[in-house]
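Pasting a structure here, questions to come.
Left out: one protein chain. Kept in place: all the others.
This part shows chain A:
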Amino acid sequence: MKNRTEKTLVSLLLAVFSLYFLFPIYWTVTTSIKPKGSIIKLPPEWFPQRFTWSNYADVFTQNQIGRVFLNSLLVATVTTAITVFVTALGGYGFSRFRFRGRNLWIYTTIIVRMIPGLLLIIPYYLMFQKAGLLDSLFGLIIVYVSAAIPLAIYLFIGFYNDMPAEIFESARIDGCSEYSAFFRIALPLVVPGIVVTSILVFMGAWNEFSLSLILTFSDDKKLLPLAISSLVQTQKDTPLGTLAAAGTLAMIPAIVLSLTTQKYIVEGFTAGAVKG
């Protein structure tokens, strides 16, 4: 009896939380297909009565969203690939080896994460100006990788620490070098961690706004958050339908990533990501 009450309570809570998190997505998607007149109706139109694709047409024809979508995809993907490659190796080193200054390096890396990003914008701007990296996607990737490394390395240290040391000792006895122990033993075991880290890094780069605003200039270097923000003008009605359409498109990678890697996410979060 107690078990059933508990289950009901849990189900109820899950339903409330699901509604809480899913409703904004539902509202964004339905707003994106509503005609302008239906969007600001009072009382609100909970279920669209009429459909239109004109908001999507506006996004693509008037706002070059295709190009900025690809820019964001490129920057976020390359940032993720580089960050994961570097930190998977770095985290392994910090976890497996004891060397002089190890803790100092770990804490130094993590402390970088604690500096508010906004403080770094002007230094980045001035450095990039000197280096000729302003208004370049390559420059943005450098910044995003450096911003993502502390968190990613922290996560990977946790993942590797969770692996039993005996596995690596056995591997050494069987003749594995450190490199082959990493590639043959550690890497396959840390795949859930790679997935989780990749998603976090990818979404961080995908959603970043402030740095891309300051460091890029031309239309062909714009990223998605900047382009979406540009849809809002002063002294002009907020284009809610167009914003919702652009927002829906921006959600696609997050939704696809979450759905396709669900299994790994659960494993990743329970395999060290939440541990120190």
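Heads up, the rule we're going with is that a contact is a pair of C-beta atoms (placed from the backbone, for glycine too) under 8 Å apart; a residue touches a chain by one contact, two chains touch by 3 or more; residues count from 1.
One rule holds in what follows: contacts and distances are computed from a predicted model.
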item	value
Per UniProt, the name of the complex member that is left out, chosen from "Sugar ABC transporter substrate-binding protein", "PAP2 superfamily protein", "LacI family transcriptional regulator" or "Oxidoreductase"	"Sugar ABC transporter substrate-binding protein"
Touching the absent chain when the full complex is considered, from A:15, A:57 or A:70	A:70
Touching the absent chain when the full complex is considered, from A:134, A:153, A:171 or A:250	A:134
Where the unshown chain meets chain A, residue by residue	36-37, 40-42, 66-67, 70-71, 73-74, 77-78, 80-81, 122, 125-126, 129, 134, 183-184, 187-188, 191, 213-214, 217-220, 226, 229-238
